[in-house]
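As you look at this complex, bear in mind that one protein chain is not there, while each of the others sits in place.
Up next, subunit A:
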Amino acid sequence: MVGTDTSRRSYIGIARMSSLAIHLLWLLIHLVISIFFFVLKIANVLESYLISSGFLKKYESINVGKLRYLAVVVDSEDALQINKVIKLVQWLADIGVKHVCLYDNEGILKKSKDIILKNLSCVKLFEEGDEQSLRGKKTMSLEFASQSDGKEALAKAANLLLKKHLKLRSLGENQEEKIFTEAHMTEALRAVGSGGPEPDLLLVYGPVRCHLGFPAWRLRYTEIVHMGPLKSLKYGSLLKAIYKFTLVRQNYGK
């Protein structure tokens, strides 16, 4: 009896020790990874300094024409740093991007729309038909989006389609296939005020690479790039992301 008791106790002791050892190993692995990311961050800072000083020749002439529409997703806590957002948008306007969409999940950027526009030059609020009207001009059009343009807008568009379907049914026609098409959905989203164009490139300013609820209907073939937190905003990294985008070639499923 005593023998089995002591052996059971020692077994429990060994199990506890090994569990502690494994936990410490896990913490150690994460510590090493954090050090690795810290070194990577320093290297990124150096690289963006070299790019913005003009040392790396390949970033000097970027074909911005390929980038028709750019979206920026900002983490809602970072979005409170309005001066950084203004700096970013002004850089994009200076690089020559024509259309930009600013998105944050909670709508903080939408609420600060007026402050942002007031502090920018050659930037105007997005309107339908801007792609034609701003061709050849130096002005950039800026759109603001939030969660209400994502899932909630889909629900509103669904209600519009339902009303259309009811109307056609009351006229005695069964037109289900004709109403529920992707084109009609796009049209319905535009009618509820959430129909912007699909971005070619999406820059994520936040701690994690995630699009944080950017309207799903517009994200089909968008390149999603993680830029790091907004507080470490760098002109060099921005140029590098746009340059890398110009090198991408898509098959669109074919």
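Rule of thumb we're sticking to: contacts are C-beta pairs under 8 Å (C-beta built on N, C-alpha and C of every residue); 3 or more make two chains touch, one makes a residue touch a chain; residues count from 1.
We adopt the following convention: contacts and distances are computed from a predicted model.
Name of the non-displayed chain as stated in its UniProt record, restricted to "MIP18 family-like domain-containing protein", "Alkyl transferase", "DNA excision repair protein ERCC-8" or "CDK-activating kinase assembly factor MAT1": "Alkyl transferase". From the options A:14, A:35 or A:50, the residue with contact to the chain not on display is A:50. Looking at A:62, A:95 or A:158, the residue that reaches the missing chain in the full complex is A:158.
Only one residue in the set A:84, A:98 or A:211 touches the chain that does not appear here, and it is A:211. Not every partner is drawn; the one left out touches subunit A at residues 22-23, 25-26, 29-30, 33-34, 36, 39-40, 42-44, 46-47, 50, 105, 150-152, 154-155, 157-159, 161-162, 165-166, 176, 180-182, 185, 207-214, 216-217, 219-226, 248, 250, 252-254.
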